[in-house]
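Left out: one protein chain. Kept in place: all the others.
Chain nomenclature is as follows: A, B, C, D and E, assigned in order of appearance, with residue numbering initiated at 1 for each chain independently.
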């Protein structure tokens, strides 16, 4: 399997800097400074409190060394690995002041990203019997898209487009304005570079049939809010001529059946917009 | 009631700029540009798809006008207001290209912040019969603390400290290092400015009793992971000498009983770290 | 024809801010300040000194209004339009100090981008009889990629990928490491999202034949440094199964013949890395 | 000879960060990540493909180590040195992924700056028999002035002023507004600090004669668009009382004759605004 | 005694970067570059020229290593220590060019911050016999608040609030708008988090009496511009129910008497807004 692709390091560093600035204000951790001397050192562990898939572990590690390059961190569970309650994810040693100053920011990153990875892994597990892949959306937390899409990868998901810029997605409003699917697709063909894929959303079988008339210029069809029967019919109609993606109202309860319709991809906004925190603690 | 305190506008603008940069890359919305002419205009509405409390509506409005100052936005439901499914939150008119380019970022802000406000309001409603208030934590999404704490206010919650810098919080590790609660409190007194409040975490009644020996130097006691019986006992022992705050494992199922113990505050990490998206759509 | 897609405005504003900071230092235009009073106003025109295609005109206009929002600018020749020597591109009126302070930065943008647009238009004109399009590369000036790729569009060219992130490009080193073209393509298929196109570089007909064995997973073939005969043979072999792109040593003298081979695209690094300044002057 | 003065390192680092951000987007080099394992290492060389003078070699080296501090780079040809086709400029070893991720940005810097240095060196060579020096202008690529003026130095040229702020340049518009050259010079004298040099542009011998009436307050005369005869006459008239600078329409074909007129300096906008890429390749 | 709490390192680094950018422009130290070869090394010392308390020594040290990581710096007098004329504060060795390039910025930081620390220490010494502490205000140099408040700590002072955000300060305008002190205090109670202290300014004994009616909701009283007699009376009236802070027109000549009135704190705007430079020199 391909190794997990980590986000560019400058984006990680910028996110860490922003988070530390929030937590430190103009003076930093006044409590730990008052209580501990500069030479007080500790050993601590970041420990999983539940079962799941971790992500953001390397980022959490970098939070500690950003606060104090003298801190040493050992990574025991890597991004994308499964953990059980009690598993030690990171072992940390160094200045107690610095460890406590970094703790919350480190856990905020790892907790959120592991939450996304764990939720993604749940969806991926549900569709394991099928050929369908789980993919994310652009419904990410503002400012954290690169990191949250990384967490989806860590959970076994695939990334959909990263922004408005790197793939075409023709939706109902575009179709209406262009006066039909074929017309919208043709407008796009005139202006889009050859390295850009074209995806078109359809809500009905009728629209899909219209789309098939220009199928040679379309890479992916988004089957939005269709019933299982419609999805099956759509997959048959497409017959491999486009990648098929199901979306809309997908839950852990319904994803397996959706996958069974034969679609290639299932996109799930909840992976990033409704993942809850994965509980990690720092034990001394 | 005091009006809702919005975050400083430069923080809002910075968050919007960061989110748009993510979504636009080096070229922006290639689909809408290809399909719509520059002079194509539309009217659209941001509509609530479920019941709850909105937050981030003003921010979403500003996303649209940031993308195109020519867009006009009317705010129909303000931050902190309750909405029902179908309620129109924003009415937008202007360049179709610009509206579609801004849509996802606007909804990502409003969806996340409304999710937090709605969850907060649920907790607040549970404790309405008591004198307890609901408060947040520092378990916020990296980079969005100011906005997420604003969403807690919009939902009727109170803000806990904003960072490591603006209040003292003495926890178990500090106590251990200082050789006792009284010793830790005294160390803090030596160095902390007079405008800074001091909070101390206790896990047991024994620790609380020790804390009461230095109560004149402590403003707030955090009663961590205590049973309902312990909380009641603690409230009696404190007897108004400190603000009492319960924390640890608080859920919507347990918060009412915790409030009934007489504590002043209940802090809930889930408000910010486990709120799910509030569903809002953009209808043309 | 689709309207020209301008770069996101925040990228334009950032580029302008950076350029003005360079030119102003800590005090700005000491000469104009010393010589002109604050209320001295002028009319001036940005005039083309040669024939070509302009780009960056809107950016130049924005430079003037950034330096002084009181300056009014009328755009007479828009980005992407042809101009002849003497044509007035912009008419400007306002504070003389401000106009002179902005002049050099405004002309530096318009001169460089019009140079790129003009060179691109020359290549596009050469291939007008064919079905081939001219496309750019990632050989852009550091920091100006979004603007330079816009200038290519203004000149009638198509954009290739914008970065390492938005399309796959398998080159010789990748093939060598993977142990063959098919192997490299397969590795990529395992990890790449469904919205990402895959391009593979081949230097020989033998490699092209190997590539055709996995043609269903490849969107574009880059035919690198091939002779006209090889290109013709390649186009026949591909037979519409992939987009064909010729590259390597393309000049204005050779591009027409290359286009005649039937390739779909011809990529030209010189468009951005070797365009020379387009001469524009500011006349009072 | 004085060593070459490199730009301040924070400007280099900022330019590199900006260029990498453009090329990496939110995910980086998806191709190299998919094909190579993390532990795959390579040796590579940056090699000159033509003859000229290199600049930006140290910057290119820093691009590689910015992407991955584990890459080791040996500089074989330093900024300002002449190279022949085939000369190895940099030897690089380290992670293959990182080398390929950094390649294009590194070459974009070195290619552009070496192009400027090589063009500058050509001009400098043309005037080697004379006492004239070649100098640049403010016609630089927006955002890269510090680096491009460095490249001019690397090619043996002198730097003109860096911005509007560090020297006075009185041009025709200033003269017209002030009501004459002497009046403009006097206005400047009233407000300019003693560390600032004053240059005045003249287009005719008559203007030069007027300028000589205030020569004690002027350091440099810019002889703009004059014929060779006019230049000779101007040099005789100035007779060492000011530095003489010729400008306007200078080309490689004309520069030698201009130098022969005895002017001290010849400023050439083309050095920065019309230099073409110097071809460098990365060979594995 | 608690160790001195240094500002967060990212704030120090940002301040240093900003100061170096000012001093370097687009090319850096042209004099030292012209005169010294790259391999010329020196030893130098930062030496105190007068008596006082130093602050910013660690920052000055970091300026040198920021300009050139190859410079080694030994700190002989630490932030918060007293120095006499001639005392060596830093010993520096490394590239002469780099030392001279960094000199002015390093001394500007250390001179200003030591000036503040020295002035603070003078006030602290005056009140040494009393129980009063000296505290700063928000009257700091724009952009340097974190560093200047650190310098106050280095001089033995206490920090007042860091911004408008971390403590409540009710002043005369607030009282007037709210219709009285009690009303203003009550408005604040409704909206402020439990971790925030409340301070109220009073100008007269009558206002103080009114304030005492809501004393359970107020932590600190600011006794503004009161006579010594009024201060004594106020301290008696408060009787430990609030922290008492005197402010207004405090000078080195009056502070001792003010302290003798029994107030807990004396705030002095001059500490930061009117400290003069502490003379430090760099000797080779």
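Everything that follows uses one rule, which is that a contact is a pair of C-beta atoms (placed from the backbone, for glycine too) under 8 Å apart; a residue touches a chain by one contact, two chains touch by 3 or more.
The structure presented is a predicted model; accordingly, all values stated were derived computationally and were not measured.
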(message) Touch partners of the unshown chain, restricted to the chains that are shown, please.
(response) A, B, C, D, E
(message) Of the residues E:10, E:91, E:104 or E:256, I need the one that contacts the missing chain.
(response) E:104
(message) Using the document's definition of touch, tell me which of B:145, B:158, B:194 or B:273 contacts the absent chain.
(response) B:145
(request) Have a look at D:9, D:37, D:122 or D:159 and name the one touching the chain we're not showing. (result) D:159
(request) Using the touch definition up top, pick the residue from E:72, E:251 or E:276 that touches the left-out chain. (result) E:276
(message) Touching the absent chain: which residues on subunit A qualify?
(response) 22, 25-26
(request) With the missing chain put back, which residues of subunit B would touch it? List them for me. (result) 2-3, 5, 7-8, 10-11, 145-146, 149, 159, 162-163, 166
(request) Tell me where the left-out chain touches subunit D, residue by residue. (result) 1-2, 5, 133, 135, 158-162, 165-167, 187, 190-191, 193-197, 199, 219-220, 243, 245, 264-265
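Criterion: only the chains that are shown with their structure count from here on.
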(request) Could you check which of A-D, C-E or A-C has the same interface as B-E, with more than half of the contact pairs identical by residue number? (result) A-C
(request) Identify the chain pair with more contacting C-beta pairs: B-D or A-E. (result) A-E
(message) Only C-alpha atoms count here: how many degrees separate subunit D from subunit E in terms of the superposing rotation, rounded to the nearest 5?
(response) 120
(message) Counting only Cα atoms for the centres, state how far subunit A is from subunit B in Å.
(response) 23
(message) Residues of subunit E that contact two or more other chains, please.
(response) 2, 5, 25-26, 159, 162, 166
